[in-house]
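These notes concern the structure reproduced below.
Missing here: one protein chain of the complex. Every other protein chain is in place.
What follows is chain A.
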Amino acid sequence: MKKFERFEGVVAPLDRANVDTDLIIPKQFLKSIKRTGFGVNLFDELRYLDEGQPGQDCSNRPLNPDFVLNQPRYQNAEILLTRRNFGCGSSREHAPWALEDFGFKVVIAPSFADIFYNNAFKNGLLLVRLEEDEIERLFQETEEREGYALDVDLENQRIITPRGEILEFDVDEFRKHCLLEGLDDIGITLQDDAVIRQFEQQHREQRPWLFR
């Protein structure tokens, strides 16, 4: 995993609540056995006017001109601004893979679904929860100013707007540490390999019927 560094990125507003993982990446694209290449099909049903197929060349597909990511001003967006309960539904990790592959590094919303929240951090995608009124303000400012960009400073858990306003956010220590250092969970857990073995042995003695 790449280390998450402070950056300034263009914001794309997706003004919609309860964006589910089927919408982020429709099921026909889950048939891949790879982790990459999902970006061209991110929000496929919103982004294109036809039905997408896996492995298809998307460069000639008809684009939906109304969809935010198709508008020239948001072409290089790295921050997605959206509404509450983003990422609800299926556990498919293809959702954060698609967001990242497209080029997003951060998603900002009032709330996220639990499984998506876990999956995102495990892939280096930072999710930032802000208050509803802060989100509302960011939507307005993004709309008003072309090229609207935010400075994302994970180390200090803050986002700085072009006007210099500072929005602080919470993130748990472990997830923050893994993102900043680009660490792999499995390697960290396996440092406790003896503790796991000891627990397992005791668990087996107490409840042998669980081991069959």
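We adopt the following convention: a contact is a pair of C-beta atoms (placed from the backbone, for glycine too) under 8 Å apart; a residue touches a chain by one contact, two chains touch by 3 or more; residues count from 1.
Here, contacts and distances are computed from a predicted model.
For the chain of the complex excluded from view, the name given in UniProt is "3-isopropylmalate dehydratase large subunit" [choices: "FAD binding domain-containing protein", "3-isopropylmalate dehydratase large subunit", "Electron transfer flavoprotein subunit alpha" or "nitrile hydratase"]. When the full complex is taken into account, the listed residue touching the unshown chain is A:27, out of A:3, A:27 or A:145. Looking at A:39, A:89 or A:103, the residue that reaches the missing chain in the full complex is A:89.
Mapped onto chain A, contacts with the missing chain fall at residues 15-18, 20, 22-23, 26-28, 30-35, 45, 51, 54-55, 83-85, 88-93, 111, 113-115, 118-119, 122-123, 172-174, 177, 185-186, 189-190, 192-193, 195-196, 199-200, 203, 207-212.
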